[in-house]
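A protein chain is absent from this complex, but the other protein chains hold their places.
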């Protein structure tokens, strides 16, 4: 399936891009992150991240659909 | 002895004046307030008031000196 | 600027806020107390503040000194109005700056709480029904001394 992935903060620096279109066999956010972690060498584990799907926070096990926008949210530091 | 007494809030309304010069035999704030209470008909007891002598908070039993400025402070309501 | 001030004139919160901020300031907390149109179920039209000014001044400064000892703050100011105020007038302003927000919030709240408890200022509310009355610290009326 095709997913759109957006990167922020340290993940953006590591991936060297703001966003990418991914063709993947992963069916949930957990599987997709494993794949991207291997591809980009992210060191942050799932326990440090939150997931957003189509602009809303979601569970790691949430089933992905073709065309979903997926964002892995590093620890935030606004304010 | 002569004391200067200032009145605020409900005590000012009751006494009908901002301040007065008092000649009194009272030697502490407690005695002075008893006298003024009788004279003006104040209903508020000592337990509801604080005392200031010469611009600083003081004890009811603090010895007064000739010329002291004495203020009986009703419950405050600033802010 | 003295840390605590009784003012007979309108308070300018924007000017006060500017005096709070330094290069090392990370956080400012402010509190504004406004004259509102009701209290305890009664419509309020205006109010007067009386202050015993010399003691109000020294007690206000003491409170701000206490806040500086208790909390890691940079600047702290408080201005309280005296005289006649209308609905929508600013009655009291407190501002605190600090490196971190916890100290700024805690000190700001400490100052307004202590000012309301300890500083000799009295509020006389004038109600829509023509009555008026001095208030206690909890905003209930002083029933007693009125003729």
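Read from first to last, the chains carry the letters A, B and C; within each, the first residue is number 1.
One rule holds in what follows: a residue touches a chain if its C-beta (ideal position, glycine included) is under 8 Å from a C-beta of that chain, and two chains touch if they have at least 3 such contacts.
All values derive from a computational prediction rather than experimental measurement.
*Asks:* Name every displayed chain that the left-out chain is in contact with.
*Replies:* A, C
*Asks:* On subunit C, what residues meet the omitted chain?
*Replies:* Residue positions of subunit C that touch the missing chain: 13-14, 17, 21, 23-34, 36-38, 87-88, 99, 101, 104-105, 108-109, 112.
*Asks:* Go through subunit A and note every residue touching the omitted chain.
*Replies:* Residue positions of subunit A that touch the missing chain: 6, 8-14, 16, 42-44, 52, 55-57, 71, 73-79.
Assume only the chains that are shown with their structure count from here on.
*Asks:* So, what's the distance in Å between the C-alpha centres of subunit C and subunit A?
*Replies:* For subunit A versus subunit C, the centre distance works out to 49 Å.
*Asks:* Just how far, in Å, is the C-alpha centre of subunit B from the one of subunit A?
*Replies:* 73
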